[in-house]
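Here the complex is missing a single protein chain, while all its other protein chains stay put.
Chain IDs A, B and C follow the sequence of writing; residue 1 opens each chain.
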Amino acid sequence: MRPIMTVEEIHAFLDREFPQIHVDGRALAVTDVRPGELAMRFDPSDRHLRPGNTISGPSMVMLADVAAYAVILAHIGPVALAVTTSLNINFLRKPQLAPLFCDCRLLKLGKRLAVIDCLLTQQSGGEPVAHATATYSIPPR
Amino acid sequence: MRPIMTVEEIHAFLDREFPQIHVDGRALAVTDVRPGELAMRFDPSDRHLRPGNTISGPSMVMLADVAAYAVILAHIGPVALAVTTSLNINFLRKPQLAPLFCDCRLLKLGKRLAVIDCLLTQQSGGEPVAHATATYSIPPR
Amino acid sequence: MRPIMTVEEIHAFLDREFPQIHVDGRALAVTDVRPGELAMRFDPSDRHLRPGNTISGPSMVMLADVAAYAVILAHIGPVALAVTTSLNINFLRKPQLAPLFCDCRLLKLGKRLAVIDCLLTQQSGGEPVAHATATYSIPPR
Partner (left out) sequence: MRPIMTVEEIHAFLDREFPQIHVDGRALAVTDVRPGELAMRFDPSDRHLRPGNTISGPSMVMLADVAAYAVILAHIGPVALAVTTSLNINFLRKPQLAPLFCDCRLLKLGKRLAVIDCLLTQQSGGEPVAHATATYSIPPR
């Protein structure tokens, strides 16, 4: 399972096809692509806040969802349009208003379905703030 | 299981405690509260769009999460601060860029945990566009 | 969404293709089939017990999984072989060692994916003991 797109190619594709994810500024960036894996960084702003100076749950879902989409893209190329069919998330610890990192791993990249494991942390090797599993449907190629 | 807050009281509480949910205008409104149940309406705007003129998955998660929070609030009152511990969502059909309705039902309202079933549709009795189950932790009272 | 198999036809198919589900005696029976819906009854025995005279979680998963399979079968007929791709379950209340009923509803029956909502109770109209959502992949027909 080797990636066939570089970080720059993924950014260019997302900018072109998903301009909405940058509607509040460039809050999301792919930081690494490796065989079967991808890492994304999220810089939250005021709009992602919740009482207690924490990041909202739906913002964490958004990060996991975009990162999961990007790891599929990196491995099947910019042609197919995968759509999320399900997402399960466990919120583990209250994040602080600071950058959030999502490490994604392809558990399966089949012809019709991809399953991705996402771990969200705030510092390298730190305790996870959330864990998500996302399922994407891959259209016939 | 009887609600102890009215629609107006829930709105007043959310406005005061969760101003962030209105950061892009008043997109969310409780439309009904009944024993064990609550309905919420979401009016999406451009920022909730995805390619193909559809509503983004994280926007649907946000609707389910806020509605699930509101149905707990309606039944335990404005004192406790419940936090989402997990959320599972299945995306069933591509929604159109039109109002989205979330019907929430308390499957369980325990001392420590609440579990809520959420069905998202675009017209009364229409086919569901998404289904979510959310779990909230309720702090000691 | 009309069922195309009767209760008897579903039983005959399960007996022939899934004899394993009866390995401990006939513990599972379809009790009703309706448009988009199916009900199944489970009679637990000692092997499904857990300390505290309750029914084990995996036994409840088994009930939801077989009932979800049966509701798909009832609506697409005995030809296709659907396989479970994911299952999410919330355990709500401790069941007693007594029959368990599963009410299934097709949230979506697409060409490639089916999503089923399952509510487990112990008496009609009683409080639910568990809620599950199952996803099945439907092979090309």
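Simple rule for what comes next: contacts are C-beta pairs under 8 Å (C-beta built on N, C-alpha and C of every residue); 3 or more make two chains touch, one makes a residue touch a chain.
These figures come from a predicted structure and were not determined experimentally.
When you scan C:Met40, C:Val61 or C:Val129 for touch with the missing chain, the hit is C:Val61. Taking the complete complex into account, residues 17-18, 20, 23, 46-47, 49-51, 56-59, 61-62, 65, 81, 83-91, 94 of subunit C touch the chain not shown.
In the full complex, the hidden chain is touched by subunit A at residues 88, 90, 92-93, 107-108, 115, 117, 127-128, 131, 133, 135. One chain is missing from the display, and on subunit B it is touched by residues 85-86, 88, 112-113, 135, 137.
Heads up, the rule we're going with is that only the chains that are shown with their structure count from here on.
Subunit A and subunit C touch with mostly matching residues; of the residue numbers seen at this interface, over half occur in both copies.
Superposing the C-alpha atoms of subunit A onto those of subunit B requires a rotation of 180 degrees, given to the nearest 5.
Subunit B and subunit C have centres, each the mean of its CA atoms, that are 28 Å apart. For the pair subunit A and subunit B, the distance between mean C-alpha positions equals 23 Å.
Computed from the mean C-alpha positions, the centre of subunit A lies at a distance of 33 Å from the centre of subunit C. Residue positions of subunit C with contacts to 2 or more other chains are 88, 135.
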